[in-house]
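The complex appears here minus one protein chain, its other protein chains still in place.
Each chain gets a letter, A and B, in the order it is written, and its residues are counted from 1.
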Amino acid sequence: MTWVIHILNGVAFGMLLFLLAAGLSLIYGLMRILNLTHGSFYLVGGYIGLSVMQVTGSFVLALIAAVAAIALLGAVIERFFLRRFHLDELPQTLLTFGFLFIFSDLSLWIWGGDPLMLNVPRLFQGSVPMGYYSYPYYRLFLIAVGLLVALGLWWFQERTRLGTMLRAGVDDAEIARALGINVSLLFTLIFAVGAGLAAFAGVLAGPVLSLYPGADFEVLIFAFVVVIVGGLGSLRGALAGALLVGILDDFGKAFFPQFALFTVFVPMAVILVLRPTGLFGRQ
Amino acid sequence: MTARLLAIAGAIAALLLLAALPAFMREYSVALATKMLIFALFAMSLDLLLGYTGLASLGHAAYFGVAAYTVALLVVRAGVSSGLAFPAALAAAAVTGAVFAPLALRARGSYFLMITFALAQVVWSVAFGWRTLTNGDDGMPNVVRPNFGFSLDNTAAFYYFTLAVVAVATLLLVGIVTSPFGRALRGIRESESRMQALGFNVWRYQYVAFVLSATFAGIAGALYAYYNRFVGPEYLYVIQSAEALIMVILGGAGTLIGPAVGAGLIVFLEDFISSMTEHWVLVLGVIYVLVTLFAPRGLSGLVNDLRRLRSAK
Partner (left out) sequence: MTALVVEDVSKNFGGVAALSNISLGIEPGERRVLLGPNGAGKTTLFHSISGNVVPSAGRIILFGADITRLRPDRRARLGLARTFQITNLFPRLTVLDSVLLALDGASGRGMQLLSLTANDRDRDGQARALLDRWGLAEAAPRIVRTLSYGEQRQLEIALALAGRPRLLLLDEPTAGLSPAETRRVVTMVHALPRDMTILMIEHDMDVAFELADRIAVMHQGRLIAEGDQAAIRANGQVTDIYLGAD
């Protein structure tokens, strides 16, 4: 039974990672940008959700506010800063890193250094009995939400025109424009969606993980690992990678506590060495 | 011809200036200058790989940290003389580079970035987790500085030692990048396929560049271990690798002197700004954003642009 609990925990954590990795992968797949600010989107999103919930008491409002605010922030960053450095990796790296620093310090300034947690929304409080144990409803909710988002993104990618454009890779902006695609709008939109997903993850994570200074860097590293394992630019890869990393991390923490991260990093390195593009990566 | 003479003259002047530093600066500043030199070397080592060969690594701290840990382990755990630990540390960094290179070189671009990150994280997690060997998160104190007949415990003495080592290393690096090998690296950076068509075994060149780059990073790592008299897992962490990357980009990749200045500047700014406000991370972030907007090719790019503007008039 403990195995089931561990797997469920791993999957729940994996779902959060999936939300992050999906955003990162989407942005990379379309714009070839490795967005280092992604960690900030998660943490600041979580913090905003926390504040909104403290004021209104509504989890739903918290989610909406956080996602909207961060999506807007993402759109602004893409439109007014990243836009100029299309396909120029080094300035992009310096820029997104700079923003990561800025938001890291600002969030410390605004929300302080103590770890904060959101209250579990009333609807999902309590747990469901499982043999000798009971498993929190909220984590099951996380798994469900993650699956829903995965399905939604899959449907969007496979069944809508916009999705087809994205899948086509839009490797050449010229060709894309010739096909009538508003590339500028698409870029901003996708960056905003990616950022919004990260914020979504941040608020959802609030009740189970805490929000604290440095979480942005840590979660960014996890997101990187997921995207490495799963493959850049692949939605399937983001899901597979996230679940794998989530479960490995949980087992690692449970059975090899001081080597915990080792159980995540070694499989990652092994996979990379065997398949440099990750499990489902392109090229 | 005159450009070369000018460069040599400038280098000698800089060296003299640096040598005179302890005479008119307080001890704290001399120590800071030592740190600036160490990271200048670290940044230059990464520039060889990134700026000259075109391979952006997010795991350079691995070689930096392996060298530092080699020093600490040999001196603290094995009682080896500190001076002898230095070449051992370089060898360790070189070997790590030699082992990681074939793995990392299976990829290019963003994938290369991610593999180098992954490999460094594995090393970090070993240092972090293997408490009995490395003390894990607590790190290893009591790393003694080498004694070549005279102690290096004095700040100024250690500064001169560092200056000498970094100067020699820099000379070697300059020799490498101005050699036919260096030119080949730049060709590879510009077009691997063209270089292959011209008869170059591109992989072999990238391999050698990788190992050289790792070795020079190792020199910096060993120096840093001596400098702090302490080694901890943060030497290996991705943040250290990211910092090196930022130093190179800020200074201007592919120029050697750009990254050296970029590193010195960042080390200095971190110290200076943190003494003025606790929001130094915010200030640094803003500086990075501004530099990207106004000097996307880094500081050396900015200097080049200004020079071109002036000659155009």
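Following the convention adopted for this analysis, contacts are C-beta pairs under 8 Å (C-beta built on N, C-alpha and C of every residue); 3 or more make two chains touch, one makes a residue touch a chain.
Because the structure is a prediction, the values reported are computed rather than measured.
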item: Touched by the hidden chain, restricted to displayed chains; value: B
item: Residue of B:151, B:201 or B:277 in touch with the missing chain, whole complex considered; value: B:201
item: Touching the absent chain when the full complex is considered, from B:27, B:153 or B:190; value: B:190
item: For chain B, residues in touch with the removed chain; value: 175-176, 178-181, 183-184, 186-187, 190-191, 193-202, 204-205, 208
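Convention: only the chains that are shown with their structure count from here on.
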item: Whole-Å gap between the CA centroids of chain A and chain B; value: 32
item: Residue ranges of chain A in contact with chain B within the complex; value: 28, 32, 34, 81, 84-85, 88-91, 93-95, 97-106, 109, 217, 221, 224-225, 227-228, 232, 256, 258-262, 265-266, 268-269, 272-273, 276-277, 281, 283
item: Of all residues in chain B, those that touch chain A in their complex; value: 56, 103, 106-107, 109-111, 113-115, 117-119, 121-122, 124-126, 128-131, 136, 238-239, 242, 245-246, 249-250, 253, 279, 281-282, 284-289, 291-293, 296
